[in-house]
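Omission of a single protein chain aside, the complex is shown with its protein chains in their original locations.
Chain nomenclature is as follows: A, B and C, assigned in order of appearance, with residue numbering initiated at 1 for each chain independently.
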Amino acid sequence: MIVVMKPHATEEMVQAMVKRVEEMGLKAHVIVGEERTVIAAAGIKRDSHQEELESCAEVEKVVPIVAAYKVASKETKPEPTVVKIRDLTIGGSHVGVIAGPCSVESEEQILQVAHQVKAAGATGLRGGAFKPRTSPYSFQGMKEEGLKLLALAREETGLAVVTEVMTPHHVDLLCQYADVLQIGARNMQNYHLLQAVGETRLPVLLKRGPAASIEEFLLAAEYILDQGNQQVILCERGIRTFETHTRFTLPLATVPYLHERTHLPVVIDPSHGTGVASLVPPMCAAAIAAGCDGLILEVHPDPSRAMSDGAQSLTPEVFAQTMETCRKVAAAVGKELG
Amino acid sequence: MIVVMKPHATEEMVQAMVKRVEEMGLKAHVIVGEERTVIAAAGIKRDSHQEELESCAEVEKVVPIVAAYKVASKETKPEPTVVKIRDLTIGGSHVGVIAGPCSVESEEQILQVAHQVKAAGATGLRGGAFKPRTSPYSFQGMKEEGLKLLALAREETGLAVVTEVMTPHHVDLLCQYADVLQIGARNMQNYHLLQAVGETRLPVLLKRGPAASIEEFLLAAEYILDQGNQQVILCERGIRTFETHTRFTLPLATVPYLHERTHLPVVIDPSHGTGVASLVPPMCAAAIAAGCDGLILEVHPDPSRAMSDGAQSLTPEVFAQTMETCRKVAAAVGKELG
Amino acid sequence: MIVVMKPHATEEMVQAMVKRVEEMGLKAHVIVGEERTVIAAAGIKRDSHQEELESCAEVEKVVPIVAAYKVASKETKPEPTVVKIRDLTIGGSHVGVIAGPCSVESEEQILQVAHQVKAAGATGLRGGAFKPRTSPYSFQGMKEEGLKLLALAREETGLAVVTEVMTPHHVDLLCQYADVLQIGARNMQNYHLLQAVGETRLPVLLKRGPAASIEEFLLAAEYILDQGNQQVILCERGIRTFETHTRFTLPLATVPYLHERTHLPVVIDPSHGTGVASLVPPMCAAAIAAGCDGLILEVHPDPSRAMSDGAQSLTPEVFAQTMETCRKVAAAVGKELG
Partner (left out) sequence: MIVVMKPHATEEMVQAMVKRVEEMGLKAHVIVGEERTVIAAAGIKRDSHQEELESCAEVEKVVPIVAAYKVASKETKPEPTVVKIRDLTIGGSHVGVIAGPCSVESEEQILQVAHQVKAAGATGLRGGAFKPRTSPYSFQGMKEEGLKLLALAREETGLAVVTEVMTPHHVDLLCQYADVLQIGARNMQNYHLLQAVGETRLPVLLKRGPAASIEEFLLAAEYILDQGNQQVILCERGIRTFETHTRFTLPLATVPYLHERTHLPVVIDPSHGTGVASLVPPMCAAAIAAGCDGLILEVHPDPSRAMSDGAQSLTPEVFAQTMETCRKVAAAVGKELG
């Protein structure tokens, strides 16, 4: 941590700050420059001393040197984490594909689409039973009935079921049906929920919040890891920017950046990341070329009749074509799809 | 709702869309322009037909005409909602001031600061007992012990207690101690939590998420209102933008904009909205000049020793001076402070 | 400048970096921490060494300690700069008000509005003769004819004329008619233009670009100051964010933040900052409460017939009421309007 003193800080103020830093168990090095004095505080501390020091009147700014996350860090575990459940492999040289409708709507719908996505190469099935919706007047999902239909689809196809959990109270229920628990973007910093899924031993797919920095994202993962659950899949699904032609802005540089910092696998959600079905296939190819470990995609037998997210859902036909291109792109960057 | 067809949509496609719109219980008006055909769909519908229609291949875009929120809308209730609890009045010509530390840290700390902020003109006391923290390694609050200290401070000062609830499971507990339940920015779209506080009859202070649009913010309020709890206070606490010299960007135009659209009162949080103590006093004055119905502020007896958010906390002395200026600004815009 | 080495940088790499830093004329202090080695490079250097060092493979990041701007800095000149021209005073305890139409449209229009804004308390007159327009098909201004009309309005009213210059080639022409040269937001980093106005001795009103950081803004001012023109007025007119209910987001915390860092005066443009006429009056009051040194506002005799920016222009009546409130708010914060 580097503490930058204000321009006219006196020697006395500097000494008081040195004392303060040492009280925190850190070692202080004073460097007197021509315009500023800075104090380098060395030692391993990952808690909130930064805020304390920044609140001192004579301090101009405090610059952290070490990232605040620890278990998620590649420095802690250099080799990549690979999540495997049923035929779904995320990480290493495998690009896993999780596909399915935004919401489970009926037995017919989910079974049909499960068979279709499996035929095209998916190894995971997505489908919402508990749906977080912006408006209280929108369809909120089929709830437990939806979970049962997902389990039925798994039985018929062998696909691993990925579905969202919205509140700690539902975690036990979801564990009975799901293979992977999804934490939605709106809940990325719902810490009680993160701790609750951290206590299970199911893999967790954690979506990045649309305003979360990468550090906040990894610290959210850290809440799960800290409970002993090591199987966290990070999912970039777009951030909120000034752009309006896409629902969110999908920053694919997140993929190599995360790979430099964490051992956790990274999947991309081009459906939410663009919000526009016609942009999804090229962004699937781009995500794989950028090195992602998996895709999560919305596919619906008839998007124009979908109860949610129709505008960003692929038809099964377009999904199948997209998988074909993706397979070639994966090979071009030395990976294997599915 | 206006459905804009793609440039080369055939007459047949237009008729199919008209039929679709009518099946939804809406009345369709076709307008053939020189470059596009548009279908105006009239009728009151606040659910997600927009998405369904946007997912049709021949539709270019769908433009909603009516806002998706209803109970929060000024069209539903033109007169402003005033929330009153103990001496705290938010709304109408009153600017309520809620002040106190980020976290309750000890009996001495909370009692001292409660007396200080009351003396300077606050009528509400803020203080976190359950703290949402970005890092799992940061101080997480004194929990129920903290709630008891807040209640004690209320007993001594008469200040209304405003404190955050993080998970539905805690709502009952919080109701025993709090006068106003706060929903933090990270939980603005935690729908189970919104419904749970909607079922209580305590006023709810709902913070805007840093990436939430105004419509999403009002729809989150709608989740609470929809459960029958009419006492919702909207709190703008800054949005995430590219600016880095402040923690968030505090867009004060939100105040008059919300006043044009909703009857709910609007308070401003300049502490989180800037993250820098020296910027808080001018932004308090500015918020009042912009017409806000209240302020929520962090005040700590010794910010440099605060266990959280020290960098943005005012000392009691600066808080008292700030209140003096704010009183004059309130008078200048025809309002009364406290 | 603090150079943070990568976690596994060897002693040899550190020594190479020390040598590099010393070659730049800086003094290097090595601090060996438990997880990282950092090198503090002391000395006054404001050029681009940061980039050079960041490009070294063994460097994790480089943190600048001293701001890159110099002449604009309050450390260079602690007392505030006050710009005075005719009756227009910007800075110190004076809040100057510059008002007028987006574009000069006719003799009748500009004379009428000039008299109206003067009567209500403005001391500067704005009006575009050369208009930067997003679309090549929009009205581009009356050009020199417009400048003549502005000069005529000045003759009749005594108001100082503020008008935009778009290209270096026009600077001489503008100098014949204008009292203050305005650099529009789109041209904030048009360096040839900045240098050209820096060579004149007219005050320059420099608008912040909608994506410019504060440092980039002050460095743009530095281009003007560096040519010897000391009369630069900084203008915050809103940044681009994800918000869509306002044209831009107006971050008023810019005012006190700039006042802490620079001696240059700061004016606010709530017309462009919101884009919505009904939001302009409260934001004028808020800007003054935040401590700004001036306002620049769009006022049009008949906004619904304006050739540009009608949606954000005030009528003369609303402008007069706004000035009344602003006068009271200015008094509340110890300033004087006009």
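Quick notes
Following the convention adopted for this analysis, contacts are C-beta pairs under 8 Å (C-beta built on N, C-alpha and C of every residue); 3 or more make two chains touch, one makes a residue touch a chain.
Values in this document were obtained by computation on a predicted structure and should not be read as measured data.
Within the full complex, the residue among B:42, B:57 or B:119 touching the omitted chain is B:42. Shown as candidates are C:190, C:254 or C:325; the residue that touches the absent chain is C:190.
Of the candidate positions A:102, A:142 or A:211, contact with the unshown chain belongs to A:211. Between the chain not shown and the residues B:240, B:272 or B:335, the one that touches is B:240.
Only one of the listed residues, A:53, A:142 or A:252, touches the absent chain: A:252. Contacts to the hidden chain, counted on chain B, fall at residues 2, 4, 7, 29, 31-36, 38, 40, 42-44, 63, 65-66, 75, 240-242, 244.
Within the entire complex, the positions of chain C that touch the omitted partner chain are 46-48, 51-57, 68-70, 132-139, 166-169, 186-187, 189-193, 209-211, 216, 219, 222-223, 226, 239-240, 277, 303-313. Not every partner is drawn; the one left out touches chain A at residues 211, 213-214, 239, 241-246, 249-253, 255-257, 260, 273-274, 276, 278-279, 282-283, 285-291, 325, 328-329, 331-333.
As a working rule, only the chains that are shown with their structure count from here on.
Mean C-alpha position of chain A lies 38 Å from that of chain C. The set of chain C residues that touch two or more partner chains comprises 241-242, 244.
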